[in-house]
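Every protein chain except one is present and positioned as in the full complex.
Chain naming follows the written order as A, B, C, D, E, F and G, and within any one chain the residues start at number 1.
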Amino acid sequence: MDEKTIRHLLEQVQAGQVNIDQAVDTLRRLPFTDLGFAHLDSHRALRTGFPEVVFCQGKTADQVSAIVARLAEHPGPVLATRATAEMADAVRRVVPEAVYHPEARMIVVERSPLPKRGGTVLVISAGTSDIPVAEEAALTAEVMGNRVARLFDVGVAGLHRLLAHVDLIMSARVLVVVAGMEGALPSVVGGLVRRPVIAVPTSVGYGASFNGLAALLGMLNSCASGVVVVNIDNGFGAGFAASLINQLDEESI
Amino acid sequence: MDEKTIRHLLEQVQAGQVNIDQAVDTLRRLPFTDLGFAHLDSHRALRTGFPEVVFCQGKTADQVSAIVARLAEHPGPVLATRATAEMADAVRRVVPEAVYHPEARMIVVERSPLPKRGGTVLVISAGTSDIPVAEEAALTAEVMGNRVARLFDVGVAGLHRLLAHVDLIMSARVLVVVAGMEGALPSVVGGLVRRPVIAVPTSVGYGASFNGLAALLGMLNSCASGVVVVNIDNGFGAGFAASLINQLDEESI
Amino acid sequence: MDEKTIRHLLEQVQAGQVNIDQAVDTLRRLPFTDLGFAHLDSHRALRTGFPEVVFCQGKTADQVSAIVARLAEHPGPVLATRATAEMADAVRRVVPEAVYHPEARMIVVERSPLPKRGGTVLVISAGTSDIPVAEEAALTAEVMGNRVARLFDVGVAGLHRLLAHVDLIMSARVLVVVAGMEGALPSVVGGLVRRPVIAVPTSVGYGASFNGLAALLGMLNSCASGVVVVNIDNGFGAGFAASLINQLDEESI
Amino acid sequence: MDEKTIRHLLEQVQAGQVNIDQAVDTLRRLPFTDLGFAHLDSHRALRTGFPEVVFCQGKTADQVSAIVARLAEHPGPVLATRATAEMADAVRRVVPEAVYHPEARMIVVERSPLPKRGGTVLVISAGTSDIPVAEEAALTAEVMGNRVARLFDVGVAGLHRLLAHVDLIMSARVLVVVAGMEGALPSVVGGLVRRPVIAVPTSVGYGASFNGLAALLGMLNSCASGVVVVNIDNGFGAGFAASLINQLDEESI
Amino acid sequence: MDEKTIRHLLEQVQAGQVNIDQAVDTLRRLPFTDLGFAHLDSHRALRTGFPEVVFCQGKTADQVSAIVARLAEHPGPVLATRATAEMADAVRRVVPEAVYHPEARMIVVERSPLPKRGGTVLVISAGTSDIPVAEEAALTAEVMGNRVARLFDVGVAGLHRLLAHVDLIMSARVLVVVAGMEGALPSVVGGLVRRPVIAVPTSVGYGASFNGLAALLGMLNSCASGVVVVNIDNGFGAGFAASLINQLDEESI
Amino acid sequence: MDEKTIRHLLEQVQAGQVNIDQAVDTLRRLPFTDLGFAHLDSHRALRTGFPEVVFCQGKTADQVSAIVARLAEHPGPVLATRATAEMADAVRRVVPEAVYHPEARMIVVERSPLPKRGGTVLVISAGTSDIPVAEEAALTAEVMGNRVARLFDVGVAGLHRLLAHVDLIMSARVLVVVAGMEGALPSVVGGLVRRPVIAVPTSVGYGASFNGLAALLGMLNSCASGVVVVNIDNGFGAGFAASLINQLDEESI
Amino acid sequence: MDEKTIRHLLEQVQAGQVNIDQAVDTLRRLPFTDLGFAHLDSHRALRTGFPEVVFCQGKTADQVSAIVARLAEHPGPVLATRATAEMADAVRRVVPEAVYHPEARMIVVERSPLPKRGGTVLVISAGTSDIPVAEEAALTAEVMGNRVARLFDVGVAGLHRLLAHVDLIMSARVLVVVAGMEGALPSVVGGLVRRPVIAVPTSVGYGASFNGLAALLGMLNSCASGVVVVNIDNGFGAGFAASLINQLDEESI
Partner (left out) sequence: MDEKTIRHLLEQVQAGQVNIDQAVDTLRRLPFTDLGFAHLDSHRALRTGFPEVVFCQGKTADQVSAIVARLAEHPGPVLATRATAEMADAVRRVVPEAVYHPEARMIVVERSPLPKRGGTVLVISAGTSDIPVAEEAALTAEVMGNRVARLFDVGVAGLHRLLAHVDLIMSARVLVVVAGMEGALPSVVGGLVRRPVIAVPTSVGYGASFNGLAALLGMLNSCASGVVVVNIDNGFGAGFAASLINQLDEESI
């Protein structure tokens, strides 16, 4: 029930064409969410920076290309995560401007890239095997209109590599820290800065890493105050949250 | 926002005291849930059989008696689960008609007991240690207006005890089956009847029962079709669900 | 020991060919279940609405087609769950009227569909990836003679989508709610209605979803009273239980 | 090695009292952290809004009062979490202006409260049993200089309670959502707003809640993008992170 | 339906007072378990060596003494496991011949001890802390009429202690091996003998022993063929099984 | 060091060719296990009923055939478990009398089958999917010289199928009970008999069966006294233990 | 069977008093471990630096004092771990020179302290709550004759505290690193040094630390090569292993 319908009803009341009992009844029978729906929709109209997202894992290349094609009819950016090269080929046949980022395993359709707002989102990764997840986070934040810096392969067992970049670390506004194995990097980074740190455990590791559980528990128990955590391998979620935080004052929801 | 408010607004529109733009704006600014709220409330008014419930664990006797006293101002039944005798004493000082059921660890205030509707809810328990949970389920169903039969201490290791009551089992309309240890009883019962079986794992057991995890997993993996499960030791939840099922045709929500 | 044997024994007693001590001894030595077996069988004859079910996972297409062909000799419906298209092809070669439902991954042989009894079973799913499990539940309930409504892709992160259908939700007699990831949907639905809600966790998700464990634990700990749970991805079990509940008064076991 | 030491060395070089080889050698042999230490310390001087924190659990009342007394010699705020009333009494004997907040189980020493900066941090809790953790989050954020609003007891099983406050929810700048049991509330809230949502699982629940594991997994698997998670019962960490996010532009580290 | 009822029915058939159709019908309508029940009971009468057992944990001293007193009216042995000294005092007030074994935490009432049958049951324990569980196993087997030998404190880290008794080990007919921590002892013993080895994990240990889980998993994964396992700390179960095995040829069930 | 060596040394002492100091020194320097080794070996010579066993999983067909060929040079039986048809083909090329049992996934080389000793080992399985594990147990026991009976597909959800065979069950000397899903069958069987029951959990099931964990925990927590458990899917271990028990009096170790 | 026995037997052989068959038989019947036993014992005589150890947890003060008194009759050091002050009082009444170390919760009887050998064992702890475990490690190593240095409260969230001591860290010969929560410290330390690092997880933490599991998994998955791990809270084990490593060349076993 949109505004027009309500306005029409009220005009009928005003004009005496509908009596009050009928109008009350009509309003009452509305699914109670319809007004709220409008409410949500108007607010949704403001969310231009929010990408439409497709989680590709478990879908066929045809399914992915069909969904992306439909979403790409709208002007905003489209992200497809966990995408294979084969899926990207299928998408490009129908949406030629789609770009595939193999390391991040993402397909991006970005007709008019958003202007960069807020400060820098710094994405740090512990090992080279963590890069796919880190790139997923970085690319998500970029597409959502953030300046993004990358600092990869600076795990805690080689502290000098991390500390050599302490100025970069300290100048970031929001940090996403990606690590597998013991997941210690967010604690070390969280101790260096007083900025929000979003920790992303990865399933990198073997034996008792239990597919990322060790890193996840490590991050949840971080001794550095202010570290928050997302799901294992959830680079997209971390990039999304980093963008929300970085653009707090840019948006007017 | 209740009907009166809407009616008043429409009368003002009808009378020309409020123009349509103002009325649309007023309606739009309503928290969208208010209509729904009314909707829910009217439906809530019909739920006379639904008890107010207090989960006592972790509360002091004073807190319990205060909460029960407040809830008992309404006409419907009040249940307090996981209650100690000391809590019951505190409650009876302010609500003298409260009754304490030590085995079920429940306090019941039931000013005008509901008429018994539907068929029989049969509560079966495997061992004597499961009785507190079974009694919690049975009492909950009784207070909600169901005929309840009890069949206790009929675990699967002594099958003859269970099979001696096969007629009682087959005549029940809904069955709640409570078991700890390996939690096998619901599978056996579920294989005898073609009625809904609600399985309740209990934390009874030791060693690798892991506080009811063994029984819970056993029940979720039951080879008998149609067995559904509630949380460990959640006798209240099982009794509640059994009542919902048993009175499907009695209520008119 | 069938009726003939007993009748013959009694005739011998009657004719004085067997004395009472011998007859008592013969009866006592009978496997005590034989009579009960008859008992169960006669009751089984009444269960016309209960499908024969084949769990196809881990079987070859040939095995599946052989089993279905054998079961299809009986008049009642046959369900094969977790079936592939290849299995369906093999089945249709021997049972041409078999129908394959690819989304539900089920093969159905339904010579004379059962009349629809009871109220509506509403199957709700949170995400598109949950649909195979939801369809398995829906189809199971339909084949067992229930009116089934579907409401898919109404996860809790987009509450307006769910609330837009509140009337449909409130008019259902039994609800099956299917969700992966955090498994929150049954709690929200369970708070809207006062009807039995059967929650089905799915293995949809990644990282710390641990193949459906997160959703399973979420549903078991639901704060909504009356929610009951089946095993992960067990759409068949949920549909079966929903049918048992919905047809409580239709059957006369 | 502080500035004085370095200055003195350079003066000796300038004066020709130490030759360059000696000076290089001296500088090289410095523990490499000493300069960095100064670096960190000067930055630490800017962190006036950051409270000193004592985790009281497992300490005696005497230990707590001694530690708080020492920290309270500095001008900034002091927080003691998981404190008992007895600990608070011990503290107040030596730091009379210490205030005990029994619900949050915190002792606060706040000589000159910080000015409130940024937008509103909204702390939402699902059940009454979650309030201690929620209050810990709220009080932490308040002491760190944030405007804090509270919205308690709005669990997902009674959606209308939550939706009645949708304007308050939408006007918050950062949200902390505290829930036990199935931990579904952050998903629902995260679907309503496009602001950072920090989810706090609590150990509230029983049976298969496994001391908060169910809620933790639920929140990590939230289907709402942008939800981040802290450790079970870690209200302090959530309040701390919320303050970091809310004051991103107020601070100049 | 006991023998008398059947005999009476047969007499009526013999006398022509009941025709065969009626008799068949009567027999068929019997709860099918009644005959079986008799069957089981007569077989139960033969089980004179089987003790009545009370699991005392979670019961009050009064409850224990009441149960033991009732069971002790029968001639067979009575065992009460997990009993405290206080419980034993209560029992002895009503059953003066009850004996308390503090290390095994058992109360034994054994009016006419059973003759010792079969070979020797050897109970081996790894550490001194495992002795309560080992004694529970040993005493159970003794009361059930077995010769029992004990070999305690021979853990695998001091192999010479174990090997010094290799003759005793090789002469046993059934072995119960009790160990906590890593639970390695059954593997070593199982490699020395070709007799049945019943492994009992204990909850002895700390840290990652997880209350006996480490020992349990170790025993289940034993590289020695023929090792079987009972629940954590379940000395009674192991002694019971050892007796069943040791007396296979003595009993005639 | 075998008997010959010792005898030769003693003869040298007797003949005065070696003095006592030298002899003591020689004996002392022996690895202390050598005598024991002899001891073990002589006892090993008696173990003719013990098969040599190859665990094929993770080996190539060539590796399996090479190992079996070598073991088959000895007169005793050879078992290869978890073998594929391809492995069996490879084996038969070099050991033509090898027999492949596809359901048990075992290759058996049995030149002179052992005489059957002891009573009957009864192998019971709950479902058809449990048959491979059950057959592995049955075949192992048969090859080791036991009479074996099979009772398959008698799960607890269809109790009448189990009870129809109560005489067979009661006449067994040792029982192996194989079940997946909730693993309830050993409890039921253990309650019917007073013979040793060896429970074998299988990884059959889905969802929260967690690859047999549910069945394993169920069996460890069995409420039937005397049930012992082996590892998940370990049919061989169960058959081996059953043979040890069944032949306790046949062997003279 | 010691040397005397063997010598006597050989003399009898030499003297013709015992024939060779008898002698072989005698030797064969020896428990095969007796020679080995002597072997082990002579080696045990060399182990003067190894303390006798009592694990006090779960024992009474009287039991502890009795055991310590007996062990203290020997000249070597005695350690009692997890001891309370009350236990220490009881011990000192019978062994006056016993010293209680409350932080390490250890009682030490050290009549003639061992000379310090090897390099320095450095014990590092992350937080103040980890100190009891760290002290247990340090004291164990000291009593076993090692120079021990301590570096406490240098967790990874305050990296500058750790790096300020980099020279101390680099000069240690063996390092014991104790940490709870996320257990990240051993990875950082292991990256700084190329010496053996023994990691000790502690049960310090809350929520999803799961009593030290998070720290344990973190340490096992350390990205720093050469880190080895002991059980949760096992300071004694770490100190013992550190001493074994540090004194590799001092001892001559």
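The rule is short, and it goes like this: a residue touches a chain if its C-beta (ideal position, glycine included) is under 8 Å from a C-beta of that chain, and two chains touch if they have at least 3 such contacts.
Nothing here was measured: the structure is a model prediction, and the numbers come from that model.
Participant: Hey, which of E:P51, E:P77, E:G119 or E:G155 is the one touching the hidden chain?
Facilitator: That would be E:G155, which touches the missing chain.
Participant: Hey, which of E:L175, E:M219, E:I232 or E:I245 is the one touching the hidden chain?
Facilitator: E:M219
Participant: With the missing chain put back, one of A:V53, A:A69, A:A149 or A:L163 would touch it. Which one?
Facilitator: Selected residue, touching the omitted chain: A:L163.
Participant: What residue numbers in subunit D mark contact with the hidden partner chain?
Facilitator: Within subunit D, the residues that touch the unshown chain are 3, 6-7, 10-11, 13-14, 16, 20, 23-24, 27-28, 30, 32-39.
Participant: In the complete complex, which positions of subunit A touch the hidden chain?
Facilitator: 129, 160, 163-167, 206-209
Participant: What subunit E residues would touch the chain not displayed?
Facilitator: Residues touching the hidden chain, for subunit E, are 126-127, 155-159, 163, 181-184, 187-188, 190-192, 205, 207-210, 213-215, 217-225.
Basically, only the chains that are shown with their structure count from here on.
Participant: Pick out whichever of the two, C-F or C-E, is joined by more C-beta pairs in contact.
Facilitator: C-E
Participant: Would you mind pulling out the distance in Å between where the CA atoms of subunit B average out and where those of subunit E do?
Facilitator: Computed from C-alpha means, the inter-chain centre distance equals 39 Å.
Participant: Taking each chain's centre as its mean C-alpha position, how far apart are subunit D and subunit F in Å?
Facilitator: Centre separation, subunit D to subunit F: 59 Å.
Participant: Which subunit F residues touch at least two other chains?
Facilitator: 36, 39, 159, 163, 166, 192, 207-209, 220-221, 225
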